[in-house]
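== chain A ==
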Amino acid sequence: MARVTFRADRCKGCGLCTTVCPKKIVIMDTETINEKGFHPATVIEMEKCIGCAMCATICPDCVIKVER
Partner candidate 1 sequence: MEKKVLMKGNEALAEAAMRSGCRHFFGYPITPQTELAAYMAKQMPKRGGTFLQAESEVAAINMVYGAAGAGARVMTSSSSPGISLKQEGISYIAGADLPCVIINIVRGGPGLGGIQPAQSDYFQATKGGGHGDYRLLVYAPSSVQEMADLVGVAFDKADTYRMPAMIMGDGMLGQMMEPVSFKEPIAPEDLPQKEWATCGTGMKRKKNIINSLYLTPDELEELNDARLKRYETILKDEVLFEEYQTEDAELIFVAYGTIARIVMSSVNTLREQGIKAGLIRPITLWPFPSEIINQRADSAKMFLTVEMSQGQMVEDVRLAVNGKKPVYFYGRNGGMVPEQEAIVEEAKKYLQK
Partner candidate 2 sequence: METVFDRPHALSDVVTNFCPGCTHGIITRLVAEVLDELGMEGKAVGVAPVGCSVMAYNFYECDMQEAAHGRAPAVATGIKRVHPENLVFTYQGDGDLAAIGTAETVHAAARSENITIIFVNNAIYGMTGGQMAPTSLVGQVTQTTPYGRKVEDQGYPIRMSEMLSTLEGSAYIERVAVDSVPNIRKAKAAIKKAFQCQLDKKGFSLVEVLSTCPTNWGKSPEEALDWLRENMMPQYPLGVYCDKLSKEGE
């Protein structure tokens, strides 16, 4: 059981996190626009998260917190 949380307001929408997730559960939330004007990253199917922190490691903006 692991959990990722995104500070959506800090996300610059670069999408790098989505390229490294081994479970392919990190996506860009095209339904939402944050206050910076970007589609922020988010997670789907949280139960699949293994807490590897790959997404957080490559995030240039410290948007992601990972718990396990």
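Definition applied: a residue touches a chain if its C-beta (ideal position, glycine included) is under 8 Å from a C-beta of that chain, and two chains touch if they have at least 3 such contacts; residues count from 1.
Keep in mind how these were chosen: all candidates are chains of the complex that A comes from, given by their letters.
None of the values given here were measured: they were computed from a predicted structure.
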Worksheet item: What candidate from 1 or 2 touches chain A in the complex under consideration?
Response: 2
Item to complete: Please name which positions on chain A make contact with candidate 2 in the complex.
Response: 1-3, 10, 12-16, 19-20, 38, 51, 53-54, 56-62, 64-68
